[in-house]
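What you see is the complex with one protein chain gone and the rest in place.
We just call them A, B and C in the order they show up, numbering each chain from 1.
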Amino acid sequence: MADSTVGVESHDPALRHHFATREQQREASSLGMWLFLGTEIMFFGGMFCAYLIYRYWYYNEFAAGSRSISIKWGTINTIVLICSSLTVALSVRAAQMGKRKLVLLLLSLTMLFGVAFLGIKGIEWYEKFQEHHVPGQSFDASDIVREYPQIHINQQHEQIYFSLYFAMTGLHALHMIIGLGIFLYLTFHTWKGTYTPEYYTPLEIGGLYWHFVDIVWIYLYPLLYLIDRKPLG
Amino acid sequence: MSEHIIPAKLYVGIWIALMILTVLTAGVSFIDLGPFNTVVALVIATCKALLVVLFFMHVKYTSEKMTKVVILSAVFWLFILLALSLSDYGTRMWR
Amino acid sequence: MATTAVTPEREHYLNQQYGIRSWLLTTDHKRIALLYLISITFFFFIGGFFALLIRLELLTPMGDLVQADTYNKLFTMHGQIMIFFFLIPSIPAVLGNFLVPLMIGAKDLAFPRVNLLSWYLYIIAGGLYLHCLLTGGVDTGWTFYTPFSTAFSNTKVIEAGLAIFIVGFSSILTGLNFVVTIHRMRAPGLTWSRLPLFIWSHYATSIIMLLGTPVLAITLVLVVLERAFHLGIFDPKLGGDPLLFQHLFWFYSHPAVYIMILPSMGVVSEIVTCFSRKRVFGYAFVAMASIMIAVIGFLVWAHHMFVAGISLYSALVFSFLSYLVAVPSAIKVFNWTATMYKGSVRFTTPMLYALGFIGLFTMGGLTGLFLAALGIDVHVTDTYFVVAHFHYIMVGGAVMGYLGGMHYWWPKISGRMYPEFLGKIAAVTVFVGFNLTFFPQFILGYLGMPRRYWQYPPEFQVLNVFSTAGATVLAVGYVLPMVYFLWSMRYGAVATDNPWAASGLEWKTTSPPPTFNFDETPEVTWEAYDYANIPAPEEVPVGR
Partner (left out) sequence: MFDNFPLWPARASAGAANVDALYIFLVVLSVFMCIAIFAVIIFFGIKFRRRPGVRAEQIEGSNVLEIGWSIIPFFVFLFIFGWGSFIYFQERTPPRDSREVYVVAKQWMWKLQHEEGPREINELHVPTGEDVKLILTSQDVIHSFYVPAFRIKQDVLPGRYTTVWFRATKPGTYHLFCAEYCGTNHSGMIGDIVVMDPANYAAWLGGAPSVPLADSGQKLFTQMGCSTCHRSDTQGRGPNLVGLFGKPVALEDGRTVTADENYIRQCILNSRGQTVKGFPPIMPVFQGLLSEEQVNELVAYIKALGALQPAKTTTASAADSAEAKVQ
């Protein structure tokens, strides 16, 4: 920082020149991340709005679509993400206590969980491709129609369910990928020893982001996978 | 935010609670509760989200009221979007 | 040319470092503001050029200047450039960036690097949009209505959509920076009730940027996905609802109007108080009106859809809510007017712009009452009445405020005075040209001329000729300030630290300010607009 007039009051390397105190800097970073998460709520909110309306209109197709996707993979992925949230929370705690090695371990575990989540997501999507459940020209949900003769399924409306399924899980997965990038950065800096019990703000706000992505999934899981699994009759 | 260090036990407790709720919500979806299936699913999801927000994201321990204000206003704005959209979709003569 | 001997040695943000790197890698909010100033001016003139072509085409009823497709692209890109690449960033990213830290006594915004990132996002988006423009353009109308945009248009919808998606993030980051800065970086003693109204209006603007922009972003993503990968979210062939697109689009795009007008209102509050030398009338009401506009502004979006096929009941709800948002706007106009009462009024260029703003905004606001009235909206929506109405708000309001603010703070930004006489001439030219351009469009609209028409029945020609004539006057009015601002950077009189004898922390530092704004963090012990305790300027500090 080439500053001529100010900046002399502190030699703290972690304190940026324009903040008066560390406390101010930390509060600013935290507020900034929370505001960003607020915008993220509205970002996903647009899709939730579309989901709400179409589910209200085309409940049967949504229920049948939900039955056709794998509750096994969905539940496993939920568990994977909850575990990753735990490791994130513990890694921040470890950073508070200055246990660098533990932080590294927990961050690596988190990324492992994240990659596992994406891998499972990939398997799920691959299944959709094989079943022709990907919206577009080759979309064909006649298997779903045949499977549930009790409920009269409109294939076009079914396609809307799958469009939302791909849009929502796709953008969630994109957030996971960004999260992995952030955690790679955090791991690198932890390894370099940038973070101390006095200064671990990046770790903390990176963690907030990860938890948020987890929360989105916590809602996506029942909304996409668990609409209606009760026995038909 | 605060320097408050939460005991690891509590984190693990929250994690166990989240796991139980996940299994619970999956299980409940197989039982026919009529329209309450959706309600239960959303209530459980909200409980899980609250656990994550309050403990994993430290909102319960933060001394800053702005954090809560930001969360509540974002949720409120989402509510505006959904509620006013429904004011149209809920009263349309067609679909 | 400058005669003052002291200035050349003083170090400030402009001369502290030289070279292109010192600009492109700067984290100084003032330099970023100037980067934004250059970029948005560039886009303003592209958009303005398109506007002129549109007006020239409409000089005659026949489509004789350009092809229909070209015309459609012109008004589409005029709208998108002016809204997303000029108006939305205009005051917040230029004046806001420059002034928010100065006004609250901070050294910089809370996240200087994020601020620079926001400019780079703008540039990436701008580059993408220019590429789209040069390789064929886009013809969906700025509103991207489906299914035209997803299935029927064969222009570069995806590119334009992505560009606007990216520029949206630039706007989100700016808003985020402002909110955090206003919360966390205020100088000691600067309580919320002492904040300048410019800050209040930027706070309100930032709320909209933060909570509205992401909805536009996701909507555009869904359009792009639908167009590129045939995801059927809005597709009527699949039972999707094109009105859902409109709901989501207007959820952002109506409040976006307030992103454009609220900062202007903040500028006007500063100027009117300064040149009336008075504390603003009803400070708390004006401040709260900004917040009310930001909040209620989110509740009215479907008034763009009264004939689109929404339910009767929800049309009533949205019409009623639209009238609610008119109340805080009216409060503001009344308070500015009352501020002049028993003041010591001086008609400088900024004041002319501010008074022009009040007049044009009043007219824009009053015609808003027509549009919110369901029965009338059915007749005038999608006609030139709407075109005139929103230009009164967005050009008559937002741009007048922007130009007023540029003149008012130019001495602070550049350290030079603009030529006052030319300034007044430009202000009057803009006002006259504007009214000549857009007032006839109200009548045209009520007569029934639909918007986005490349050719029109001959009976509408007379009013269109007026409008086109006005547009040329307006163009002169816009080019003039750019010329003399550039001129003044070298030849203008050197500005004192506080040429207007104004209140506000930004005037308590040097002109131009040093890199970190204040040599010493100021401590505020006075209320906003404390003109009782500021000596009146004995003479107009203009000229050399």
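The definition used in the following text is that a contact is a pair of C-beta atoms (placed from the backbone, for glycine too) under 8 Å apart; a residue touches a chain by one contact, two chains touch by 3 or more.
The shown structure was predicted, so the numbers you read here are calculated from the model rather than taken from an experiment.
Although one chain is omitted from the display, it touches the following shown chains in the full assembly: A, B, C. Set against the missing chain, the residues C:308, C:469 or C:482 yield one that touches it, C:308. Across A:19, A:43 or A:58, the single residue that touches the chain missing here is A:58. Listed residues C:122, C:283 or C:402: the one in touch with the omitted chain is C:283.
Looking at C:198, C:456 or C:484, the residue that reaches the missing chain in the full complex is C:456. The chain not displayed touches subunit A at residues 58-61, 149, 151-157.
One chain is missing from the display, and on subunit B it is touched by residues 93-94. Although one chain is hidden here, its contacts on subunit C can still be listed: residues 63, 68-69, 72, 139-141, 145, 147-148, 151-153, 236-237, 239, 242-243, 276-285, 306-309, 312, 315-316, 319-320, 323-324, 326-327, 330-331, 333-335, 337-338, 340-347, 355, 358-359, 362-363, 366-367, 369-370, 372-379, 381-383, 443, 446-448, 450-457, 462, 531-532, 536, 538.
In the analysis below, only the chains that are shown with their structure count from here on.
Among the pairs A-B and B-C, the greater number of C-beta contacts is found at A-B. Taking the mean of the C-alpha atoms as each chain's centre, subunit B and subunit C sit 37 Å apart.
Mean C-alpha positions place subunit A and subunit B at a centre distance of 14 Å. Counting only residues that touch two or more partner chains, subunit A has 27, 31, 35, 38-39, 42, 45-46, 49, 53, 57.
Residues of subunit C in contact with at least two other chains: 183, 211, 215, 244, 247, 251.
If you check the complex, the residues on subunit A that touch subunit C are 2-7, 16-20, 24, 27-28, 31-32, 35-36, 38-40, 42-47, 49-50, 53-54, 57-58, 135-137, 154, 156-157, 159-160, 163-164, 166-167, 171. Looking at the complex, you find that subunit B touches subunit A at residues 1, 3, 5-6, 8, 11-12, 14-15, 18-19, 22-23, 25-26, 29-32, 37-38, 41-42, 44-45, 48-49, 52-53, 55-57, 64, 66-67, 70-71, 73-75, 77-78, 81-82, 85-86, 89, 95. On the subunit C side of its complex with subunit A, the touching residues are 11, 16-17, 106-112, 114, 172, 176-177, 179-181, 183-185, 210-215, 217-219, 221-222, 225-226, 229-233, 237-241, 244, 247-248, 251, 514-516, 519, 521.
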